[in-house]
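A single protein chain has been omitted from the complex, and every remaining protein chain is retained in its original position.
And then chain A:
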Amino acid sequence: MSEMSAMNRKLIQNLAETLSRQVKHFNKTEAECLIRLFNGLLGDQTDKRVGNGLDRGKFRNILHKTFGMTDDMIMDRVFRAFDKDNDSYVAVKEWIEGLSVFLRGTLDEKIKYCFDVYDLNGDGYISREEMFHMLKNSLIRQPTEEDPDEGIKDLVEITLKKMDHDHDGRLSYADFEKAVREENLLLEAFGTCLPDAKSIQAFEQHAFQEPLES
């Protein structure tokens, strides 16, 4: 048993070494911590399908519990953004890469990430319909209103007016990037998909410090 864990440790260290070279924002120790955390989260799942990684449910659980996200659809999209190879599992590499943007991304990386999250059908544009879909729960419905969707539609138009620089009725990546650079607040224009400073701090403290002490 101890032999195995020693070997395991060695494996993890090698993996951390390679990953920390590939991924920007983590050093080797941090990568190692994240791998351990990943393995821990995998828990009993590993026994059956080693290498596949976190499934949708587990990942969403993390997003909800650790990062305080609530919107189902956005959480789904975040999962897809992490799951680069689209195999419905977040593998250890995807985990580290994803977290690198998620926790410590530069503005450029975050713009790219957010655009990917919001581009629901992955066609490279955020369309009116996609916006409507994402914003539909953002207003409190007044029972008195005749058309409850009117406010949302109006909100979509406001957003397009603000961000659609080429006036083609949808947001291209260029549109999105330009708008966010002008006004950073628009980064998460269609729903919270990044953790706030507090939960980042809490997560990093939990991931990087506590395991080292133990």
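The rule we apply is simple: contacts are C-beta pairs under 8 Å (C-beta built on N, C-alpha and C of every residue); 3 or more make two chains touch, one makes a residue touch a chain; residues count from 1.
Basically, contacts and distances are computed from a predicted model.
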Chain not present in the shown complex, as UniProt names it (candidates "AP complex subunit beta", "Rad17 cell cycle checkpoint protein-domain-containing protein", "Autophagy protein 5" or "Outer dynein arm-docking complex subunit 2"):
"Outer dynein arm-docking complex subunit 2"
Quick one: say which of A:Leu11, A:Leu107, A:Ile158 or A:Ala174 touches the chain that got left out.
A:Ile158
Candidates A:Ile12, A:Leu54, A:Ala81 or A:Ala189 - the one touching the absent chain
A:Ala189
Taking the full complex into account, what residues of chain A touch the chain not shown?
68, 70, 135, 137-140, 142, 151, 154-155, 158-159, 161-162, 183, 185-186, 188-192, 196-197
